[in-house]
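One structure is given here, and the rest of the page talks about it.
Every protein chain but one is kept in place in this view of the complex.
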Amino acid sequence: MFIIQGSARERGNTEQLTELLTEGLDVTTIRLREYEIEQIVDKRHAPEGFEPIEGELRTIVEQMLEHDTLVFATPLYWYGMSGSMKVFIDRWSQCLRDEQLQFKERMKGKKVYLVVVGGPNAKMTGLAFVQQFRHICEFMGMSFEGWIIGRGSKPGDVLEDKQTIAEVQQLNLQFRQLQS
Amino acid sequence: MFIIQGSARERGNTEQLTELLTEGLDVTTIRLREYEIEQIVDKRHAPEGFEPIEGELRTIVEQMLEHDTLVFATPLYWYGMSGSMKVFIDRWSQCLRDEQLQFKERMKGKKVYLVVVGGPNAKMTGLAFVQQFRHICEFMGMSFEGWIIGRGSKPGDVLEDKQTIAEVQQLNLQFRQLQS
Amino acid sequence: MFIIQGSARERGNTEQLTELLTEGLDVTTIRLREYEIEQIVDKRHAPEGFEPIEGELRTIVEQMLEHDTLVFATPLYWYGMSGSMKVFIDRWSQCLRDEQLQFKERMKGKKVYLVVVGGPNAKMTGLAFVQQFRHICEFMGMSFEGWIIGRGSKPGDVLEDKQTIAEVQQLNLQFRQLQS
Partner (left out) sequence: MFIIQGSARERGNTEQLTELLTEGLDVTTIRLREYEIEQIVDKRHAPEGFEPIEGELRTIVEQMLEHDTLVFATPLYWYGMSGSMKVFIDRWSQCLRDEQLQFKERMKGKKVYLVVVGGPNAKMTGLAFVQQFRHICEFMGMSFEGWIIGRGSKPGDVLEDKQTIAEVQQLNLQFRQLQS
């Protein structure tokens, strides 16, 4: 299981909820805030085409491609994913054109979960983001297995969102049964 | 009228559609790709709080605050706004905490239009993004006046999307009547 | 707590899930399938206006108005509420114009929950319906407190949807604490 952590803040609610979800499981986590991923330069129609994926980004992408289950974790910033996660996913357009990666072939069929933490109305106002993510999964041929939307603002708040915690614990149980 | 152009590509479909929309009007345009706006560092709960908005970002924000009508133009990248537009909007969280700017007070009531260009199904798959934008407008107290979703991939394609062009021309006519 | 049961089937998944949610609580239930509520005749702009609400429909509406918390329970039929629930809610346009009822004033502030059961992808494909319901609540000034989407086709299936059952039990616990 590979966690792509899009939170800009250390030990914030998103990280805490993700930890609960993956407790006792064998996971690899990358925190996007620790990398400086640059904005994509759109060369879809430039004669020279896109450059190959290199550097840190290539390392992250290669790791992601080696796992069957991906968890995308992000705070809800302005009703969408964090900027660092968006910049990462925008670069997938370049990944798709780096033949060595075989990006689409290898992403296809991966199981995807989404963990989101937003404000008090996030279960409602986060749905547009869930829809967006569903489109992303459909385009890539990934299987969007489920999502969790927690509510919290100050660090630790999300642990008080009992309905969400009950869901997360149930999902953690299912994950444990699969890994054992 | 202030255009915030989020396209990563010069003279792409998004820019062409925006030009049609604003033809004959008095507009100011900034292209986000010409600035290096950095990802927000989330200091909502850090003891020192956010730093004030400075440099190029401050210039853009000040300009935006001086206009009554804003047009956000972006290609649909991965079913959402471009990374550069997301990074810009994420920084609004910092703007909100820069007392000098009086960001929320001055953004309130602005008229907002959204111009999006995506692939052949964009009129459908772009709706989640329209919803997200609606939430953004509601939060800021801005009036979301309308949106245009054009379809096109290769530069110039969008001009063949006649239903959209008809809409854009009608909207341009309304804008001209207001400015005259 | 007042349950408006929109299921067309006795003891189907929707009823079973609703029972779990309300176990041990003091509730009143009406099953829309036991009434013959007629389609609204739209007289918004007819000179004579709408007729007053009468008969069985008036009885249901009066009961509904007397409760503070409403649970709308429906199978997901064609990605929306059941026809019998839609016909009932369409009649609210008439209720709004029956001055004796003071419909909007008395609906305002009510706490609303939605219980939905659909097929295997219902957690995703049911979101458009959740959005619709949210609009309904906003229009009426009701507080949309939450929703549950269970998955199941054959009677009893929903009890195997463990993530949903965990959510429902947690919510039931919260309800019990409020009623005691």
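For this structure, a couple of remarks:
So that you can tell them apart, the chains are marked A, B and C in the order they are listed, and the count of residues begins at 1 in each.
Heads up, the rule we're going with is that a contact is a pair of C-beta atoms (placed from the backbone, for glycine too) under 8 Å apart; a residue touches a chain by one contact, two chains touch by 3 or more.
Computed from a predicted model, the values in this text were never measured in an experiment.
One chain is not depicted; across the entire complex it touches B, C. Touch with the hidden chain on the side of chain B covers residues 123-124, 127, 130-131, 134, 144, 146, 162-163, 166-167, 169-171, 174.
Considering the complete assembly, chain C touches the hidden chain via residues 7-9, 12, 33, 39-42, 44-45, 75, 77-84, 86-87, 89-90, 92-93, 125, 127-129, 131-132, 135-136, 139, 153-155.
Note that only the chains that are shown with their structure count from here on.
Viewed as a network of touching protein chains, the structure reduces to a simple linear path. For the self-contact between chain A and chain B, the two sides draw on mostly identical residue numbers; the shared fraction is above half. Per-pair tallies of C-beta contacts place A-B first. The distance from the centre of chain B to the centre of chain C, with each centre set as the mean of the Cα atoms, comes to 38 Å. Rounded to a whole number, the gap between the C-alpha centres of chain A and chain C is 34 angstrom. Separation between the centroids of chain A and chain B, computed from CA atoms only, is 25 Å.
For chain B, no residue reaches two or more other chains under the stated contact definition.
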